[in-house]
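Apart from one protein chain that is not included, each protein chain of the complex appears where it belongs.
Let's turn to chain A:
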């Protein structure tokens, strides 16, 4: 009798917010909705899609940047959307794919990390965070099969090892650690091409910011779903750096200067591509 009580207590003890929701409030999970089976047969749902995210390591940490466009078919759904978020003090995540589900997943992931920290009194390890994100993406697999996929990119500073690390995912929740740099989203191939030429080991933080903005510029140049820097509306990519001191958002004014410099250099060259 006593043993079953102990087992029950141990079974109920969870530090995971997602597990708690699954047990008590499954309706609140972003991916636990019943979709009518017929929906899959018809044309894919027209919903906003978030596009390109780039991430790279630099001397002392990691950096992640995302453009500001969401598209719905051939229409621009949003020019202001933000797709890179701080997950906690030492990690950031960027999302590509179905914007509505991705933003909810991000919120859930942020609460998941904070919840663990409050219940346990310590931060989750970086690998632990990366695995939790993978499990959430796997939870979204039924939705992904119906065309509502979310693909994140995760970057954080490993406080025990003292290095910045990058993780990419596939729609089944598979987690892959990346070295140097990685990109996701519709413009990712072009951004990746740019990064291959622009990135080099141990970039300084300011150089890394410039490389990220330039690779997004190249992605926007060739991918209609990626937005470039917009001097008319004063819209710049969202850029976060994570290092030993934690995550920091690069201020708009700094990005305006960096983007201005790139646009100027490209105009001066007067070249086609």
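Everything that follows uses one rule, which is that a residue touches a chain if its C-beta (ideal position, glycine included) is under 8 Å from a C-beta of that chain, and two chains touch if they have at least 3 such contacts; residues count from 1.
Methods note: contacts and distances are computed from a predicted model.
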Undisplayed chain, where the name is taken from the UniProt record, one of "ATPase", "Peptide ABC transporter ATP-binding protein", "Cytochrome c oxidase subunit 1" or "Proteasome subunit alpha": "Proteasome subunit alpha"
Sole contact to the chain not displayed, among A:21, A:124, A:198 or A:211: A:21
Of A:118, A:197, A:244 or A:261, the residue in touch with the unshown chain: A:118
Chain not shown, touching residues in chain A: 17, 20-21, 24-25, 28, 107-108, 111, 114-115, 118-119, 121
